[in-house]
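One chain of protein is taken out of this complex; the other chains stay put.
And then chain A:
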Amino acid sequence: MKKLFSTYFRDKDIQQLIGKQLRLGVILSSAIVLVGGIIYLVRHGHEQPSYGSFTGVREGLDNLPGIWQGVLENKGMNIIQLGVVLLIATPIIRIAFSVIAFLLERDYLYVVLTLVVLGVIMFSMSGGLAG
């Protein structure tokens, strides 16, 4: 049974799954960006853009709790940023999927290598690097 399971999920199927996950991530995040964008433009479309000098994004758009807080308040900017975060997460989720894929293939060398990639990304997420 175990063997059947692992042959069933061999290369092709898991690669198709990864392909689907990537596509779904892109479609879903661009839909969220579009919704947020419409809200943002309706409310702020008549204002003047100011990207000439770097000030960083406004408070609450540079961390997950802040972004989510604004989404709950229906802020267009935050909804766009939620979509952007989902987009950034899409390839990271793909890596996590690959760990499972290699595990099912019993390719333990690649389970470790994939976990290293995931570890590097987690390390860069851990705030201390944000400077």
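The definition used in the following text is that a contact is a pair of C-beta atoms (placed from the backbone, for glycine too) under 8 Å apart; a residue touches a chain by one contact, two chains touch by 3 or more; residues count from 1.
As a convention for this text, contacts and distances are computed from a predicted model.
Undergrad: The complex has one chain missing from view, so what does its UniProt entry call it, picking from "Probable membrane transporter protein", "Glycine cleavage system H protein", "3-oxoacyl-[acyl-carrier-protein] synthase II" or "UdgX family uracil-DNA binding protein"?
TA: UniProt protein name of the non-displayed chain: "Probable membrane transporter protein".
Undergrad: State which residues belonging to chain A touch the missing partner chain.
TA: 11-12, 15-16, 18-20, 22-23, 25-26, 29-30, 33-34, 36-37, 40-41, 44-49, 51-57, 61-63, 76-78, 80-81, 83-85, 87-92, 94-95, 98, 107, 109-110, 113-114, 116-117, 120-121, 123-125, 127, 129-131
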